[in-house]
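Complex shown without one protein chain; remaining protein chains in place.
By letter and in written order, the chains are A, B and C; residue numbering begins at 1 in each of them.
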Amino acid sequence: MRDSQLGIGVVGYGYWGPNLVRNFSVNPATRVISVSDLDTGRLAAIKQLYPAVEVTSRYEDLLKDTRIDAIAIATPVHTHYELALAALKAGKHVLVEKPLAPSAELVTRLIDEADRRRLTLMVDHTFLYTPAVQKIRELLLSGELGDIYYYDSTRASLGLFQKDVNVIWDLAVHDISIIHHILDRAPIAVSATGSCHVVGSPENMAHITLFFADACVAHVSVNWLSPVKVRQTFIGGSKKMIVYDDLEPTEKIKVYDKGITLDGPTEDARELRIGYRAGDMWAPHISTKEALQTEVEHFIDCVRNGVAPISGGMSALRVVEVLDAASRSIAAQGNPVRINQPQQVRERVRARA
Amino acid sequence: MRDSQLGIGVVGYGYWGPNLVRNFSVNPATRVISVSDLDTGRLAAIKQLYPAVEVTSRYEDLLKDTRIDAIAIATPVHTHYELALAALKAGKHVLVEKPLAPSAELVTRLIDEADRRRLTLMVDHTFLYTPAVQKIRELLLSGELGDIYYYDSTRASLGLFQKDVNVIWDLAVHDISIIHHILDRAPIAVSATGSCHVVGSPENMAHITLFFADACVAHVSVNWLSPVKVRQTFIGGSKKMIVYDDLEPTEKIKVYDKGITLDGPTEDARELRIGYRAGDMWAPHISTKEALQTEVEHFIDCVRNGVAPISGGMSALRVVEVLDAASRSIAAQGNPVRINQPQQVRERVRARA
Amino acid sequence: MRDSQLGIGVVGYGYWGPNLVRNFSVNPATRVISVSDLDTGRLAAIKQLYPAVEVTSRYEDLLKDTRIDAIAIATPVHTHYELALAALKAGKHVLVEKPLAPSAELVTRLIDEADRRRLTLMVDHTFLYTPAVQKIRELLLSGELGDIYYYDSTRASLGLFQKDVNVIWDLAVHDISIIHHILDRAPIAVSATGSCHVVGSPENMAHITLFFADACVAHVSVNWLSPVKVRQTFIGGSKKMIVYDDLEPTEKIKVYDKGITLDGPTEDARELRIGYRAGDMWAPHISTKEALQTEVEHFIDCVRNGVAPISGGMSALRVVEVLDAASRSIAAQGNPVRINQPQQVRERVRARA
Partner (left out) sequence: MRDSQLGIGVVGYGYWGPNLVRNFSVNPATRVISVSDLDTGRLAAIKQLYPAVEVTSRYEDLLKDTRIDAIAIATPVHTHYELALAALKAGKHVLVEKPLAPSAELVTRLIDEADRRRLTLMVDHTFLYTPAVQKIRELLLSGELGDIYYYDSTRASLGLFQKDVNVIWDLAVHDISIIHHILDRAPIAVSATGSCHVVGSPENMAHITLFFADACVAHVSVNWLSPVKVRQTFIGGSKKMIVYDDLEPTEKIKVYDKGITLDGPTEDARELRIGYRAGDMWAPHISTKEALQTEVEHFIDCVRNGVAPISGGMSALRVVEVLDAASRSIAAQGNPVRINQPQQVRERVRARA
């Protein structure tokens, strides 16, 4: 190991862990020291592919290992809090798969622990690091779309049913983090509905509407029981509109110079004085760089230079607060639930403690 | 005119009227006698294309014309009730563009008037007559999909903003009528959210969740302000699933032999004992017959032989009751609203009268 | 009939004839006087839809009718020459479905007859009047694509097998006319291969390569026996490239800012010093105006004002010469055949006469 390399431990080698190991392996600034998983078959798979990486079935080995500077956690959601807290207490920086923890209270405690120890706490909201979302954010911030009217997203597939979280904690979490990242406003209330089609399983399908203080609205549709994979987002603005299809290999973002004009001629007595503009479509070139590579670079920058993570604790807290409010609205068949701002949430949690 | 031909009058020659005139013109069993519209430019257009059709700017001319047996109404929604009632009172059968009338009360009065006079009252729920919806209904009734888990539809375009109705009365009405037609159960409650992005205009975007007595759920997303046209419906069953894309020129319906199995092997401790089946996809051949042609044939059959219309008054009443409940839920930001069954609605209206 | 209206006769009411009748009917400057077809069922269909249009089974009725100024011919290819010649001799302007006639010799005779009588002779190369091809021509002429490297087109469907012409005379004719219209150069030789899969039927599948004097090349693939419809053209230039998909409802033309650079860095010893540029994609807004409407307007302009048709006799001659050369190459399994320029062809035909 070169002196300048950051030592990395990874816990969990199921669905996402292999991506973490691969990306930390190819980054010259980091070295994967050890991977921990309870499944010995998986540990053997690591040895076959990465003979130099150590493997263990005991998480404590990672915590005690002084060569390890940071730990990446890719285990089931209900274990995130405990594993992350232990890592922070062992003086390790942490990168946790989304969602950071199953409640605002637990997220707040992790934020406090990381703050106290001046350690980096980052949640793996991977989509924020995709070239596509970065381009969309750039377009929105530049004002090119005008006023933002709506964000409407569908994320569906014949997905992995999770045991410990429902579909919104698994899939809608991506959109909630993207919405906070690209819109310069926070939702104030949520109405959501959800359904469970497998007895004893959490909701596998949900529809979420987020209300903002202005006319902007966001809607997220998620489904684990779809025959085809869908990853599609429509963003409507007063000047232009975006269709973002993450499954498109190259033209992921299409910007439409379409919209309405309010002083247009009326053709039909039934219509308002609303005209329609149909202009060109434009698909900006999108880099093909893997998001996790960018995220790993950003994580290294945060650890080394004390930079505040784009997807740090407060970002995670905002997302978890929305997911929690949406879950309560689902239980009440769409009854709207107010969303608290993260600072309020944090203070409330602290007051309670 | 052959004796056996049914004489047709059409009122309204805006967006939909030309389709009515064309379909009644090519059907050998009917003859378009006269078309009424307030716009003289449109009347001239009719003369250019159909020199034999009479035109008038006075609707009364149609009512008084004894050669006219039935009147097709394709005018703005707020005029439907008055025009349909006058036609029935003049002894004409009527075919009304959807929605039949803007409230359950007005629909009930039309049903009563038609019943009293033994006239056909039919609402133009065109989609029920498409070969695609007919095929879907056949697949669902045959049990091929197993238990129906969900119906999830998106209907969006850079559409015609309507002055007198919002987007759910314009677009969701299609899905509500389809849902009632293909599922053998009726929704019992609705949660809906909607947004208005043009000051002074009705809602141009809405999301509706329909709850049923069992685990089945329906969701309808409608949008007048979308950069691209979308007409896509997912139907999930316990055995198979359907993707219905009405914009596909030929393969409109795809049936996926995909789903979940509950006794499958567990690969990951995070997962339930849920397995995934990924089988073949099958796209049944769909006739290309125009829906309105089938609908016109059915209307003629109803008028001539006293057959009860597939999309008759009670069908319209069910749809309007759902649209009305959804509108109330939108006003309450998603708060769920109970849906009354049509017979209850009818009795309530009569009791009030 | 208004004095200013041009009287139109149409012969042939099979696949294409109804489009001609409809477009001449809606154009206020023309009036369809009479339609001739040998099939009485079709004549009845015309009467049902256009009661004011006269119908006849004798073509001579059209020739003798003094109210008719121009005749549109939509009959099988082998009848084009005879019908067009008779129309010209009767003093009528003519618009003939493509291809104008089955040989360069017959085309030349029609050109001569029209010239002598100062009548408009136009061939219905419909694609030249589509907004898409007009936009492509504009882009190419503006130099936006740089030097044109290639035109590569596929036109396939489960098509109507023609009795009297093979697939290149039915489908490739479109591309040949487009190529002549958008490229400012003419092909000098052709190599083509073709196959016949139905005994006793003409070739139903063919591939044609057109050579030019420079490095530019055109390839056209046509197929009557394809399970799905394809209408796709790639145009490569030194600066930009176009993908034109005529089946796309709105984004028919996509312009890619992609290409190669010759001084780019070499990453691999196997590669030349060729770099790759991957820039944005842009889909210009394309009008949805029906091509035949534009073509009818142009035909009226030619007849009234003596304007030379975009798709006149010489244009037809160029196309027929290429089709003829391609047919000879097919017979010789791809052996290249030289293409004569239209003026040479015309002179050769005259010399022979």
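Basically, a contact is a pair of C-beta atoms (placed from the backbone, for glycine too) under 8 Å apart; a residue touches a chain by one contact, two chains touch by 3 or more.
Being a predicted model, the structure only gives us computed values, none of them experimental.
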Name every displayed chain that the left-out chain is in contact with. A, B, C
Contacting the left-out chain: of C:D112, C:D152 or C:D301, that is C:D152
Hidden-chain contact residue, picked from the options C:T56, C:S226 or C:Q293: C:S226
Out of C:P102, C:P187 or C:G236, which is the one that touches the chain we can't see? C:G236
Sites on chain A contacted by the missing partner chain, in the whole complex: 25-26, 28, 45, 48-52, 228-229, 247, 249-250
Where chain C meets the chain that is not shown, the residues are 14-15, 38, 76, 149-150, 152, 154, 156, 158, 160-164, 189, 191-193, 195-198, 200-201, 205, 207, 209, 211, 215, 217, 219, 221, 223, 225-228, 234, 236, 238, 241-243, 254, 256, 258-260, 262, 268-272, 274, 276, 278, 281, 329, 332-336
Could you list which residues of chain B touch the chain missing from the display? 251, 257, 278-285
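By definition in this document, only the chains that are shown with their structure count from here on.
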Just curious, how far off is chain B from chain A if you go by their C-alpha centres, in Å? 39
Multi-chain contact residues (two or more partners), chain B: 228
